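Note that one protein chain of the assembly has been removed; the remaining protein chains are unaltered in position.
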Amino acid sequence: MGIDRVETGDAELVRRVRAGDIGAYGALVARYRDRLGRYAVHMIGDREDAEEALQDSFVRAYRSLERCYDPARFGAWLYGILVNRCRTTGARAARRRRLFVHDAEALNDASHPDAMERLEWTDAVERALARLAPEYREVFLLKHVEELEYEQIAQLTGDGISALKMRVKRAREQLQKFLREAEHV
Amino acid sequence: MIVAALLLAVQVIAQNPRLERLDPDTRSAVTIVVDSARGAGLPVEPLIQRALEGTSKGAAGARIVAAVRRLAADLGAARVALGTGASTPELEAGVAALRAGATPQVIAHLRDVRRPPLTIALSVLADLVASGVPADSAATAVLALAPKARDADLVEFRRAVEHDIALGAPPGAATSVRVNAGADFANSPSSPGTVPRPRRP
Partner (left out) sequence: MFEHDDDIVERMIRQLRRPVSLDPGLAARVMGEIAAPAHPGIGRTWPWLAAAAAVLGAVVIAHPWTRGSGTSTAAFQFVLVAPQAASVSLVGDFNDWDPARSPMRTAQGVWATVVPLAPGRYRYAFLVNGVEWRADPGAPAAKDDEFDTPSSVVTVGGRGS
């Protein structure tokens, strides 16, 4: 009996924003915030910097909305803006990459031995990610975490698909190595 | 086992996509309450909104679940008081009135003297209590006005009482003064404007 709202596609929301309906942009922000936020946090490694990058990207996307030539693929276009924005932050934050734990369950339960193991795993994951070169980390996250297609990633980064696939392969190899090293500490 | 959990998660999200904002444990617990309420024919939208309110405000999962459970129970109680024909807005207002201290008898009496929807009448009762008017004074006032007053009049009444209380009148007295002035309701002028101005709470 609950009434769920009707899902409106990106193209329609973009159309409304262009027609002057700011609230429709709010719906787009709500729709993409969590996904893009996840990418930014893992890419940059610092939650505050990531949130700043995310905020800037959303504002910038709104202000340059006329350059979104295919509103049905607004999401991919938005990712492009965010990926670029994260590159500039990445350079700044490289030195102060902070450890953070976003596994709320583990945090609430820190006294429990399993939870400690989970915390250590989360830590190991973030450290391994941090050790990757930025161009490897970027493609790895876009392909495996954000699950974009290689064609989409190629459009965002301007690289060739075979180069991207090679980077992902290298990234996986390195991550295996880093994670194994962490296990044996 | 992982596949089963994944399928269940997909189902849960498919049925209540907005609950994605909750962490998994809270989401499962809330979904149980929501499904149970749905099965009992109670409206689920208020339950979902209460969960979303809790998560937006950063409340702990246990607290969110407790709030949703309490609301589900109160919606059931409101439906007993208002009857199975009550609409969702009426049930929500009924919950507010019951929580404000209105007895089921008061609500039954309201049903007797006023045609549905009772949303505004019940809300005004709850809102008066929120302003400090004792529950029985609020009930008396609303029941006195209920037979004749339009919804807009009841809202006007509530505003007038709040205004008087803000100026220092004791809440109980403020209601009786305003009720006695209730004879004016039948003659309230309606504004003739062509463009309806947006209303205020």
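Letters are used for the chains, namely A and B, taken in the order the chains are written, and counting of residues starts over at 1 for each.
Note that in this section a residue touches a chain if its C-beta (ideal position, glycine included) is under 8 Å from a C-beta of that chain, and two chains touch if they have at least 3 such contacts.
Just so we're clear, the structure is a prediction, and the values are computed from it rather than from any experiment.
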{"item": "Which of A:S64, A:T88, A:S162 or A:Q176 contacts the chain that the document leaves out", "value": "A:Q176"}
{"item": "Touch criterion as defined above, residue of A:R18, A:R38 or A:R170 at the omitted chain", "value": "A:R38"}
{"item": "Contact footprint on chain A, counting only the chain that is left out", "value": "3, 5-8, 16, 19-27, 29-30, 33-34, 37-38, 41-42, 47, 51, 54-55, 58-59, 62-63, 102-104, 121-122, 125, 128-129, 141, 144-145, 172, 175-176, 179-180, 183"}
{"item": "For chain B, residues in touch with the removed chain", "value": "18, 23, 45-46, 49, 52-59, 63, 66-67, 70, 87-90, 92-93, 96, 99-100, 117, 119-120, 123-124, 126-127, 129-131, 151-152, 155, 158, 162, 195-201"}
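Keep this in mind: only the chains that are shown with their structure count from here on.
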{"item": "Inter-chain centre distance, chain A versus chain B - centres from mean C-alpha coordinates, in Å", "value": "40"}
